[in-house]
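Complex shown without one protein chain; remaining protein chains in place.
Right after this comes chain A.
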Amino acid sequence: MENIIEVNHLRKSFGSLEVLKDINFNVEKGEVVTVIGSSGSGKSTMLRCINLLETPDSGEILVNGVNVMEGDINKHRSEVGMVFQSFNLFNNYTVLDNCVLGQTKVLKRSHKEAVDKAHQYLKKVGMDEFADKPSTLLSGGQKQRVAIARALCMDCVVLLFDEPTSALDPVTVGEVLDVMKQLADEGLTMVVVTHEMGFARDVSDRVVFMENGVIVEEGKPEDIFTAPKSESLQRFLGRFINQN
């Protein structure tokens, strides 16, 4: 299988705090990878580095074999979709225009083509009937589904999710996870930073566990959840099971 994402020796510090210490990490085409770990372990920073929302201090990141630090950053970013914890829909646009804006301004599609595509993906996430509503009037789960549609409209090769359900209540978490499951089944390449252990166990092809800026353990979900090798992962999962 070809690698969509290849991360080699990635390092990142904020001031004196070393957040990522020599991260090596690959994602194959069509693979769904979840990244778990406690807050402050560097999961989100790693994800944000892949989309260059944070600039790595050293190391290289290849997307589709191309080094993202070289060449057109904006072209690279349009290929890598990102879904945020706080949704970040454009507040000054309707649901439809949220999905159209990037297509017409970045990909230079005609307005009609962009609108057709937007409707197609809004249908997929079950939000097409809200197309003409202002994005500020939606509930959290609805906003996140629109945010997913917005990213899909850019025909991204991989979709990054940065704790997509952490700002949602337990009921609406389900509606977003359903959409993500559907996308996973359709073969979309996804990297999901999440605290939803159920999603990590049931949907992902591979689970990556991070702690203190390093990848401690990675493997198939059944191995990670039933036979964790490292002590820190056992501790992390133990705490998670106690909570539930």
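The criterion applied here is as follows: a contact is a pair of C-beta atoms (placed from the backbone, for glycine too) under 8 Å apart; a residue touches a chain by one contact, two chains touch by 3 or more; residues count from 1.
Basically, contacts and distances are computed from a predicted model.
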Among "Amino acid ABC transporter permease", "ECF RNA polymerase sigma factor SigK", "PadR family transcriptional regulator" or "SynChlorMet cassette protein ScmC", the UniProt name of the subunit that does not appear here: "Amino acid ABC transporter permease"
Option touching the unshown chain, where A:L62, A:L101, A:V157 or A:L237 are the choices: A:L101
Identified contact with the non-displayed chain, of A:V7, A:L20, A:V33 or A:L89: A:L89
Absent chain, residues of chain A that touch it: 51-55, 74-82, 84, 86-92, 101-102, 105-107, 126, 129-130, 132-134, 136-139, 141-142, 147, 150-151, 154, 172, 174-175, 178
